[in-house]
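Would you mind keeping the following structure in view while I ask a few things?
Only one protein chain is missing; all other protein chains are in place.
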Amino acid sequence: MSQQVSVRIDGELCTAAEGQTIYEVAQANGRSIPALCHMEGLSSAGACRLCLVEVAGIGRLLPACTTPVNTGMSVTTESENLAHHRVMALELLFVERNHICSVCVSNGHCELQALAQKLGVTHVRYPYNYPRLSVDTSHPRFVLDHNRCILCSRCVRVCDEIEGAHVWDIAARGINSMLVSDLDRPWGESENCTSCGKCVQACPTGALVEKGRAVEEMTKRNVVVTTLAAKRDAHP
Amino acid sequence: MKKARLATLWLDGCSGCHMSLLDIDEAIIAVVQRADIVYGPLVDAQEFPVDVDVAIVEGAVSSQDDLEKIKRVRERSRILVALGDCAITGNVPSMRNRFLVKTILERVYVEGADAQKGIPTDGVPTLLKQAIPLQDVVKVDLHVPGCPPSASAILFVLNELLDGRIPDLGTKVRFG
Partner (left out) sequence: MTRIRDLSTFNAVRSAGLAKLQPARPRIAVGMGTCGTGNGSEGVYAALADAIAQRGLDVHLVRTGCFGFCAEEPLVNVWIPGQPLVILHRVQTDHVNQILDALATKTVPERLALCKIEEWDHITAQLHYGSGFPNIPTWNEVPFFRGQKKIVLRNCGLINPDDIEEYIAIGGYQSLYKVLIDKTPELVNEQIKISRLRGRGGAGFLTGLKWEFLRKATADHKYVICNADEGDPGAYMNRNEIEGDPHSLIEGMAIGGYITGADQGIIYVRAEYPLAVHRLRVALGQARESGVLGEDILGRGFKFDIDLVEGAGAFVCGEETALISSLEGRSGRPRPRPPFPAQKGLWGYPTNINNVETWFNIAPIVAKGPSWFSETGSVASAGTKVFSLVGKVKNTGLVEMPFGTPLSSFVYDAGSGSMRGHPVKAVQTGGPSGGCIPHELFDTPVDYESLGKLGSIMGSGGMVVMDDDNCMVDVARYFVEFTRSESCGKCTPCRVGLDKALRTLTRITKGEGREEDLAELNELGRMIRDTALCGLGQTAPNSILTTLRHFNDEFEDHIKAKRCRAGVCQDLALSPCENSCPLHMNIPRFLQLYKEGRLADAFESVIMDNPLPASTGRVCQHPCDDRCRRQTVDEAVNMREVHRVIADAILLSDRFDEMVDRILAKRRPPTGKTIAVAGAGPTGLTAGFYLALLGHDVTIFDSHAEAGGMLRFALPEYRLPKAVLDREIEIIRRLGVKFVFNTRIGADVALNDLDAKYDAVFLSIGTWKEGWVYLSGTELTGVTPALPFLEAEAEAKPVKLGDRVVIIGGGNAAIDSARTVIRRGAAATVIYRRERKDMPAIQEEVDAAEQEGVRFRFLAAPHRIVGEQGDVKAIEVVKTRLGEFDSSGRRRPIETDEVHIIPCTSVILAVGESVDTDFSRASGLRIKESAMLEVDRYTLATSRDKFFAGGDLISGASNLSNAMGFGKKAARNIDQFLTRESRFDDVMPSFVYDQTAPAETSPCRRHHAHELPAAIRAKTFQEAAAALLPEEAYEESCRCLRCDIRETAGAGAHR
């Protein structure tokens, strides 16, 4: 049994187990911190920077998904400053690629879209990049649409950590980063892919989807991943 | 009390936002009692008038013609509302942005035509390189996203504006 620590989250005193992250403690206490790359059951990447929180006495913002709680820690999960940064991070994600919600199979079931709505993003101040990106339809059951990818790497982690196949990874760097299967071969030609579909279920947007879905038809079942992960933890 | 002067305009869009506006049904009667619709696809005026209180614009800026129109609208209106995703993100019209204009026109008017193949030149506005949101070219005072925004959201916006407030849309709207 790990040691218990007490922390304050938005002023409220919470008890937590040592080693738990701020994100987990906040969620257990009914506060949801926005996040796109984090997913229960997978290791944390700390990449999307939406879950940044303020911790009293620390001059910089910390990612809730990777920062473990300490006794006496006082965390603020919502503030004007945080809201400002989160909105900007969303805006940057929207301009980066072509997120055309109205014609997306995930319309209405997309975490990016929902978060924008929740945080009151009604428009983006920066010019859109409108990059020319491909859609990989080579897999018999699934589709990879780079236009919708936010590079959260959930698929990379679920495939590596849960399925153990490590089909996905991120190639290149910076703004040119691109999700690739195997060593950048079409998904359908991947020798490692087991077609288990967990990457599709983990994907927060319409980037990895099932074939044959029309607009608004693609719903994801994250629970598939989290249940599996929990069972693996229970029987290592 | 002086009635507010309301104008609507569509640029590169599908007119769905205007349809959604009409979907406020009988509530439009209350709106026209408080405001005159001085310009728009729903009324007859030929020229965008001066001294408009609220201009509601649907669609992306896609052609030279759109660009001139939106600039004129901005000059002549106190509050400019971008209605719907096309006006705010470029949306479907912007899906052409990753292709050259020439390629698109050839695909449509040459490859895709059964008869009279040829890119029309007369009387057709010149396309811009990209279809872009309103805020890339003019200052926009309020964004109402959605494809289309719901009738209730539009009615809420109209009522708030006519009450003299810039509405706080909160979570009433979303992209898509």
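By written order: A and B. Residues from 1 in each chain.
By our rule, a contact is a pair of C-beta atoms (placed from the backbone, for glycine too) under 8 Å apart; a residue touches a chain by one contact, two chains touch by 3 or more.
In this text, all values refer to a predicted model and were calculated from it rather than measured experimentally.
Across the entire complex, contacts from the unshown chain go to A. From the set A:T67, A:N98 or A:S190, the residue in touch with the chain omitted from the display is A:T67, counting the whole complex.
Only one of A:L13, A:L92 or A:L183 touches the absent chain when the whole complex is considered: A:L92. Residues of subunit A that touch the chain left out of the display are 44-50, 52, 60-61, 63, 66-68, 84-85, 88-89, 92-93, 95-96, 125-127, 129, 150-151, 153, 169-170, 172-177.
We adopt the following convention: only the chains that are shown with their structure count from here on.
Spacing of subunit A relative to subunit B, judged by their CA centroids, is 34 angstrom. Only residues 82, 85, 88-92, 94-95, 97-98, 130, 132-133, 135-136, 140, 143-145, 147, 169-171, 173-176 of subunit B touch subunit A when the two sit together in their complex. Subunit A meets subunit B in the complex at residues 94, 98-104, 107-108, 110, 113-114, 116-118, 120, 122-125, 127-128, 130-133.
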